[in-house]
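One chain of protein is taken out of this complex; the other chains stay put.
Read from first to last, the chains carry the letters A and B; within each, the first residue is number 1.
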Amino acid sequence: MHQEKERGCITMALLEVKDLNIAFGGLKAVDRFNITIEKGELYGLIGPNGAGKTTVFNLLTGVYKPDSGSISLDGKDITGKRTIDINQAGVARTFQNIRLFKNMSVLDNVKVGLHNNNKYSTIEGILRMPRYFKVEKEMNNRAMELLKVFGLQNECNFKASNLPYGKQRKLEIARALSTEPVLLLLDEPAAGMNPNETKELMDTIRFVRDEFGMTILLIEHDMKLVSGICEKLTVLNFGNVLAQGQTSQVLNNPQVISAYLGD
Amino acid sequence: MTFISYLINGISLGSVYAIIALGYTMVYGIAKMLNFAHGDIIMVGGFAVFLSVNSLGLPPLVGVLIAVIVCTALGVTIERVAYRSLRGASPLAVLITAIGVSYLLQNLALLLFGANTKSFSSVVTVPAIKLAEGQLTISGETIVTILSCVVIMIGLTTFIRKTKAGQAMLAVSEDRGAATLMGINVNGTIALTFAIGSALAAVAGVLLCSAYPSLTPYTGAMPGIKAFVAAVFGGIGSIPGAMIGGILLGIIENLSKAYISSQMADAIVFGVLIIVLLVRPTGILGKKIHEKV
Partner (left out) sequence: MDNKKMKKTTKSSIITYAMVIAVYIIVEIMLKTGSMSSLMQGLLVPICVYIILAVSLNLTVGILGELSLGHAGFMCVGAFSGAFFTKVMAEIIPNVGVRLFFAILVGAAVAGLFGIIIGIPVLRLKGDYLAIVTLAFGEIIKNIVNVLYVGKDSVGLHLSTKDAVALKLAEGGEVIINGAQGITGTPHASTFTLGIILILVTLFIIMNLVNSRTGRAIMAIRDNLIAAESVGINITQYKLLAFAISAALAGVAGVLYAHNLSTLTALPKNFGYNMSIMILVFVVLGGIGNIKGSIISAVILTLLPELLRGLNNYRMLIYAIVLIAMMIFNSSPKAIELRMRLVEKFCIRKKKGAA
């Protein structure tokens, strides 16, 4: 009794999603979706193809507006807000099909992410006023720090589209982190990676969580990665939550097994 | 009565726009390119008829036939020489090339026929109809134009629905890659589209010059742009859309000339386009495009 009360007081969930619904045409893409993620958790969202996982991400980041339900981040309601406001509230993401600023340099990709937290006006930029040099220097330093975390510092002047696939995925994570989020959403970060790259990625994700104190929600099909780093899982199937809880329990759930292997 | 007469003239002008817009919309739907030179093919059609009827003294119908053949050949040639090699290039590069082709046609005509306005004598021999005790006269040109437009619309829709080539066009416009995999001759289909579009432009040229009997190397440019506006207006890529867009545009243009200001008519036409696009960003009958995130 005493314990429960204490828990309720101290740990306010970082992300709390209640009864989220969205339908496209007649199809319920996400149906009564609930999730609670505590600060610092590494959380996995899994499910068969077409289960609605990316749609959940799109709802969380304001790309789609939910038909009903609520999303709160750190106690603040962010339901139905614009993507940029949600980003400024502290949610950053990567994309299943990599979306880099292809024609810009690796360094500039990260600097775009630093845009809102390092400011000088357009006029100051055009007239090259002192603040331009000061802020640009800060941005360069910060961007290089981030690139180092992902081992991209030597490629900082490469055009983003010239990076190999695995590094493009890393750059996307670096860019997302540069917006100083409290919650990081990774959409299939290991897609298209070989086992070695995946292993390295797992270390990086863990490192990001520990080093930045980040809370991470990731979508992934690679079960090795999921079972290796995620502490908790939610399984989606046909837009519904099929199972939720500690990773080991969820993965042994017979319903989950049957959803993955077919009936 | 005067209102009805303006309205009918508007429908007639709109029918010409609609026929041109059909060519624009088909080429856009299938080749995914803005064929800026389409308007100039109208002018070529006009000159072909002018030469064969006024200069060579051939019968009007033969003249029209010659114009259709010349324009079809021209359209296919342009596609083969200029556009085919740019397949897969950036849309902007294709657009600029089309502009180059437009300059080429205009200046070629300038060189061959000079800058003087040719007075085009109508090829239409249908007599005018007088209605309401002579208060309302509908000219032969108007009748032929509107009828041609209806016939072309029905013919084209049937062609696309019922023939194999028409179905191939639909397939290519939906997904070029998949169409190739299904064994459809994509290059052939695109060439056919240009052929049909250019043949329609020839017909439009004849009708336009019959109704407004002056012909210069730049005759096609503005109707071309307006027909493009009509195609966008109706929803580019959609055949009924081009039809509706063209006729609406003709009506708006004629009524604003009559009741508001003849100098401002073009501005009003363009203004209506902007309003339509702001309300329906892909035109009246256009499909909504969603980008998958």
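Here is the rule we go by: a contact is a pair of C-beta atoms (placed from the backbone, for glycine too) under 8 Å apart; a residue touches a chain by one contact, two chains touch by 3 or more.
If you're wondering where the values come from, they're calculated on a predicted model, not measured in any experiment.
Residue-wise, the contact with the chain that is not shown comes from A:Ala92, picked out of A:Leu73, A:Ala92, A:Ala243 or A:Val256. Checked against the hidden chain, the listed residues A:Asn34, A:Ser68, A:Asn116 or A:Asn194 yield one contact partner: A:Asn116.
Touch with the chain that is not drawn comes from one residue among A:Asn21, A:Thr36, A:Ser70 or A:Asn140, which is A:Asn140. Which of B:Ser5, B:Thr72 or B:Thr97 touches the hidden chain is settled by the complete complex: it is B:Thr97.
Here the missing chain is touched by one residue of A:Val56, A:Ile71, A:Leu100 or A:Leu251, and it is A:Leu100.
Residues touching the missing chain, restricted to chain A, are 61, 63, 83-84, 87-88, 92-93, 95, 99-105, 107-108, 111-113, 115-116, 118-120, 122, 125-128, 132, 135-136, 139-140, 144, 153-154, 156-157, 175-176, 178-179 (touch as defined at the top). In the full complex, chain B touches the hidden chain at residues 28, 34, 82, 85-97, 99-101, 103-104, 107-108, 110-111, 225, 228-229, 232, 236, 261, 263-264, 266-267, 270-271, 273-274, 277-278, 281-282, 291, 293.
Just so we're on the same page, only the chains that are shown with their structure count from here on.
In this assembly, the C-alpha centroid of chain A lies 50 Å from the C-alpha centroid of chain B.
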